[in-house]
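Of the protein chains in this complex, one is absent; all others appear in place.
In order of appearance the chains are A, B and C, and numbering begins at 1 in each one.
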Amino acid sequence: MQVRVQEEDFDPAEVLAEKLPSACGAVVSFVGTVRDYSDASDILALEIEHYPGMTERELRRVQEEAARRFDILDSLIVHRYGNLGPSERIVLVAVWSSHRAAAFDACRFLIDVLKTSAPFWKKEITPAGARWVTDCPGCRAGTRHGHVHPDVLQES
Amino acid sequence: MQVRVQEEDFDPAEVLAEKLPSACGAVVSFVGTVRDYSDASDILALEIEHYPGMTERELRRVQEEAARRFDILDSLIVHRYGNLGPSERIVLVAVWSSHRAAAFDACRFLIDVLKTSAPFWKKEITPAGARWVTDCPGCRAGTRHGHVHPDVLQES
Amino acid sequence: MLHVKFFASIRERVGRSQMELPWAEGMSVAAALQAVEASSGVALRGQHLLAARNHEHVTFDEPLADGDELAFFPPVTGG
Partner (left out) sequence: MLHVKFFASIRERVGRSQMELPWAEGMSVAAALQAVEASSGVALRGQHLLAARNHEHVTFDEPLADGDELAFFPPVTGG
């Protein structure tokens, strides 16, 4: 299991080629890239901020949880921070397993959980200015979710 | 959309790098490799036979079905035939989409349907000799499935 | 004329990769299979068998046309 948090770009092929357990039958990988649109406005660039130390720790925690939940051999997370232009790679999640079902399930689990727990924040640079991405699916749905709202501190 | 059926090995990075639609936010890829064990015996090599013409047609059909079912931008299938040693790549399925859920769903759909409909057959070369892989999940489960058994032709 | 192909374990069982069969009006895949068994002397009915007509999966009641390419093979195991 490996976690990399880095500013520089990565070559998915190279990082995937580094590790291939011999009992492996399936590799599922997810690469997230900067889209050139978001809702209505054009995205000129993305600024990604992270929390050095906590980010790595949280990614490792998510990896360990995936290793407990799914029958997998290995996993890798690479996540960038800093200034990223359209169609640049942001994140790579890869899972090695003997069988494809576990590889698909674990890869999806890793990216889904990473997105709601790893301390990364995106700021979109658009022609109209910069704005923080504030997409919290839990807030949108109004359901109970990962974070506490201070305005309901009294209730919790 | 592209389908490649070939004897020679492929570099997943190279084939993935060739195509990246600009609205793309997610790439999910699956690579299937030869495992060095299967049930009890060691696998020395795998012989993959295919049906030239029908194989390509069937892969394209599966791709078109995925394009209809899921909100994806593009997909690619590369499948090898011939003699493959342990840990060699057999198949690559990749899907490009604006959003990761559709990319995961479509990639899984493609490899699942491919495995039950594309005319490829595996022969395992083991220390005890060669044997055809005859894994038919439907036959195993005894449920109604993709192929007709001639011994029940009278009933059908 | 029907152009019949065999693949994988079915090819090995029949002992050849293809044969030509005379076509007859109203002939189905099942009838062609009987003709293959008669011509080769090999019983295929106990096998798990799929059929394709002109590169498309078909069931055994599919009618055939003169000049069709017909194929018999075991369940696929690709990927």
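By definition in this document, a residue touches a chain if its C-beta (ideal position, glycine included) is under 8 Å from a C-beta of that chain, and two chains touch if they have at least 3 such contacts.
Every value quoted in this text rests on a predicted model; they were computed, and no experiment measured them.
Q: For the chain that is not shown, enumerate the shown chains it touches in the whole assembly.
A: A
Q: Using the document's contact rule, name the residues of chain A that touch the chain not shown here.
A: Counting only chain A, the missing chain is touched by 32, 48-51, 53-54, 57-58, 79, 90-91, 111, 114-123, 132-136, 138-139, 146-151, 153, 156.
Going forward, only the chains that are shown with their structure count from here on.
Q: Taking each chain's centre as the mean of its CA atoms, how far is chain A from chain C in angstrom?
A: So the centre of chain A lies 50 Å away from the centre of chain C.
Q: Report the inter-centroid distance (CA atoms only) between chain A and chain B in whole Å.
A: 27
Q: Residues of chain A touching 2+ other chains?
A: In chain A, no residue touches at least two other chains, as defined above.
Q: Please output the residue numbers of chain C that touch at least 2 other chains, ranges allowed.
A: Residues of chain C never touch two or more of the other chains.
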